[in-house]
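Missing here: one protein chain of the complex. Every other protein chain is in place.
In order of appearance the chains are A, B and C, and numbering begins at 1 in each one.
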Amino acid sequence: MNATPENTNGLLRVSDLRTYLDVPSGVVKAVDGVSLEVNRKEAVALVGESGSGKSMTALTIIRLQPVVARILSGEILLNDVDLLKLDTASMCDLRGTEVAMVFQDPMTYLNPVMRAGAQVAEVVLEHQDVSKGEARSQVLDAFERVGIPSPRRVYDSYPHQLSGGMRQRVLIAMAISCRPSLLIADEPTTALDVTIQAQIMDLLAHLREELQNALFLITHDIGLVAEHCDRIYIMYAGQIVEHADTFTLFAEPKHPYTEGLLRSTLSPDKRVEVFETIEGQVPNPTDMPSGCRFHPRCPHVKDICREESPPSLDLGEGRMVACWLYE
Amino acid sequence: MAGDYPLLRYSVRRILQAVPLIFWVVIINFTIIHLAPGDPAIYLASVTEATPEAYAELRKEFGLDKPLYVQMGIYLWKLLHLDLGYSTWHNSPVLGVILDRLPATMLLMATAFSIASLMGVVLGVIASRYSYSVGDHLATLASLAGYSMPIFWLGQLLILFFALYLDWLPSQGMYSMRGVEPGWPAVLDVLKHLLLPAITYATYHMTLVFRITRGKMQETLAQDFILTAKSKGLNERRVLYRHALRNALLPVVTVIGINFAYVMAGSVFTETVFGWPGMGRLIFESITARDYPMILGIFLVVSMMIVLANLITDILYAMIDPRVAYN
Amino acid sequence: MTTSAEPVDHQSSNRGPQWRAIWGAFSQNRAVPIAGSLLLVLILLVLFAPLLAPYDPYALGSGSRLGGHSFRNIMGADNLGRDVFSRLLWGGRVSIFVGFSAAFATTVLGLLVGTISGYLGGWVDDILMRFTETFMVIPRFFLALIIVAFFGASIWNIIFAISILTWPVTARIVRSEFLTLRTRQFVDAAHVIGTKRSTIIFREILPNAIGVVVVNASLLTAQAMLLEAGLSYLGLGDPSLVTWGRMLYEAQPFLRQAWWMAVYPGLGIFLSVLTLNLLGDGLNDVLNPRSSEIHRTGL
Partner (left out) sequence: MSDLAKMNHSLLQVQRLTKHFPVEGGWLRPPRHVHAVDDISFSLSAGESFALVGESGCGKTTTARLLAKLEKPDEGSILFDEQEVAELSGPALKQYNRDVQMIFQDPFESLNPRRTVRAILRQPLLNHDAADKGEIDETVVDLLNQVGMEPGEIFMDRYPHQLSGGQRQRIGIARALTLKPRLVIADEPVSSLDISIRAQILNLLKTLQAQHDLSYLFITHDLGVVRSVCDRVGVMYLGEIVELAAVESLFTTPLHPYTQALLSATPVADPVKARERRRIILKGEVPSALDPPAGCRFHTRCPYSEKRCVEEKPSLRELRPGHTVACHFAGDVGVEAAAGSST
């Protein structure tokens, strides 16, 4: 089920993951039975709107979900090791070395009172047996690699002295400094301007070529992944509703939600006079609709959709859709 | 170049700002005190049952017969020559009396203040680590109690229990009435006298610092860069102390600094309860005796201590948080 | 085009993880009802002091001098033979009255000046800022001592001294709230639709600042009670009235003989201040959910 024949070896395999959050108003089923795979060197996207549970999926994978979260079931295999069964110390050893993460807003995700270089050097010092001097030169290397024009100046700067694009580069340098095989990027460009977004996406692609890492990109912007990812998972209300390789998904979306999402996305390449929309609202997370969670907004709703949750249907060639229309 | 030393430039600016502030404080104090009905001459006259002629003589001696602005001019002129005036009650130079009493207060307050600050911070960090556990709830409630206790009542309770009921520690004064050999026995004697008043004062301060530290640590631990630190694979200790504490410390330092201003207020009560021969007693005695030069002198010294404490706080703040000095 | 008519009680934007907002908004709080009812009990007790107190608090010989606990004097009697329990109830009346009046006066004054300064800005604001800065450096407690000592220790002077010394802090708090609030988008929106200044202040901004003011008022009451007790403890209280602080002052020489003279009034101050602080804390958690937010921790 891979886009390219050479990477037959899976890197990350998540199956039936359930992360529920206990909040005073009830239980939020943030991640509800998610299964997905990322192969080596591959770029995979997880696309969903706010509240779809995409970020919670990522946080659960590196086991940094909030304290109010409970993991009810699931397996997270990274290189065939189940992360959910690791003790805290071994998990800490994996973070930063095997799997690293880049977050959304580069301002709030950097420690404001530590120099940028020191924050990156910390990863190197934590995971490698090197001297401070060596760590420093490794960091400067990483800075150069992520296209920071004057690495020495940035090394000694505090985050508030850097621009948004530069901060995101520092965060990326931090993530790649120990050459992880999986890089998870959670909305890495949402807080940035369009031209800087292009720079950062370009950088992530280059790094992937250089370092041969896999990229797991989490985003709400389906336009962004059209260009940069091999395969796409579409997430709605805590569940994966469709999965396909990028070209197939855009060419013939199966799930009504994917279809609506694609139709609602405005592109600069064509003028649309009347926009087709997905009616209604995203459901209340503590009070999900019965049956298929998309049914109150679905134009093709049938009786069974209201009562029973649709199974994940394998359509062959790596395609998956969770919808009663294809049963 | 000044631009290369933002911290130094910042410190100099803050010191220069403090000078006019002190000047204003002196003028305001002077005005308020002299506007009040009654004066030291009346007090002395009534104590000594003097004749009206002797009273007028006293007024002239103290310079109270001149117009207010002249008195103020004279006072400020003397002040410029570091002359704080002559105490009407103690019949000796103000500065001498203050310097005589200051060490006792400093011994009591400085000891209690520094130990309490340190303990407050450490306990606060521990409590934040175990947020919302039973222990944390109990500690929080206990701190609220300590913080709500009138300092003089706590002193009375401690005297009742440790000095009067258990008879372990002395209840009054700084030295034993019976002479003690000089050297170590004398030091031990002072320490025994110091213990109860120090605990009395420290309780309030420690609980305050604890509450602020715990609250700020909780806030900081919820921030995004903590997630980054964890995703780097740092262990919990590092995350807690290197990343969270340094950020949480800023408001704590401010509170400690502001609280230093109230050290003297606390000393009035502590020294009254325990008969401690320090500045706190002195101010109270001077107010009762309407000893204007003494009161003004103490106000000046205390105001300067407050300014100094604020200054140190600001500079510490700028050292911890680079954003302060650079902006 | 219609939207769903069902109530939607959650935020659906891309502002960040949803659970955060949910947790904040629905955070339950037990401190407020507990502290609130405790405070009510205290107020009722002192309000009905005339009915509850068995003796005239000023009457000598209601018990034997320095007499301990007995059926006649359930909390003992003081050095002049007055009933401690009766004095406690009547003293609380004064202490709590001083606390509330001072907090009220401070809040009104602080709200007024803070509002004007925060909304108008400019030179009005400059003057207030300079004033409060100077004020922060003056040893406030000593100044209170002087005012009460020099101008006379009547209860009104005490209330005056406390309010005059605490209002700048309240004004600063209100001012900084206004400064933040007036740059908010909904205030811009109010300008665009042509809303009058006074309406913007009273309808748009003030309701959003009131939470902070209420919390502050609760803490101020506690502070004022402590200050009054402190002044009285030093013998600078109103000599014609019994207050908890004055009772402690009178107890000081008799600690050895009559511990009950110190323990009960102190307990009164302690419990009321604790209740008020608890209330302030709880209100702060409810009105300012950010600070009660739970943090994320790795497993």
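Convention: contacts are C-beta pairs under 8 Å (C-beta built on N, C-alpha and C of every residue); 3 or more make two chains touch, one makes a residue touch a chain.
Treat the numbers as computed from the prediction; the structure is a model and nothing was measured.
Contact with the undisplayed chain is limited, among A:Asp80, A:Glu209 or A:Glu273, to A:Glu273.
The chain not shown here is touched by just one of A:Ala185, A:Ala214, A:Val282 or A:Cys305, and that residue is A:Val282.
Along chain C, the points of touch with the absent chain fall at residues 1-3, 5, 7-15, 25, 184-186, 188-196, 199, 203-204, 207-208.
Although one chain is not displayed, its contacts with chain A can still be listed: residues 49-50, 149, 163, 165-166, 193-199, 202, 220-224, 226-227, 246-247, 250, 260-279, 281-282.
One rule holds in what follows: only the chains that are shown with their structure count from here on.
Centroid to centroid, with C-alpha atoms defining each point, chain A and chain B lie 53 Å apart. Centroids built from CA atoms put chain C at 23 Å from chain B. Each chain gets one centre point, the mean of its Cα atoms, and the points for chain A and chain C are 49 Å apart.
Shared interface positions of chain A, defined as residues touching 2 or more other chains, are 64, 88. Multi-chain contact residues of chain B, defined as those touching 2 or more other chains: 227, 230, 236.
Against chain B, the residues of chain C that register as touching in their complex are 133-134, 136-143, 145-147, 149-151, 222, 226, 229-230, 233-234, 245, 248, 251-252, 255-256, 259, 262-263, 266, 269-270, 273-274, 276-278, 281, 290-291, 293-298.
Touching chain A in their complex are the following residues of chain B: 223-225, 227-236, 238, 242-243, 246-247, 320-323, 326. Of all residues in chain B, only 21-22, 24-25, 28-29, 32-33, 36-38, 131-132, 144-145, 147-153, 156-157, 159-160, 164, 171, 215, 218-219, 221-222, 226-227, 230, 236, 261-262, 264-265, 268-269, 272-273, 283-284, 287-288, 290, 295, 298-299, 302-303, 306-307, 310 touch chain C in the complex they form.
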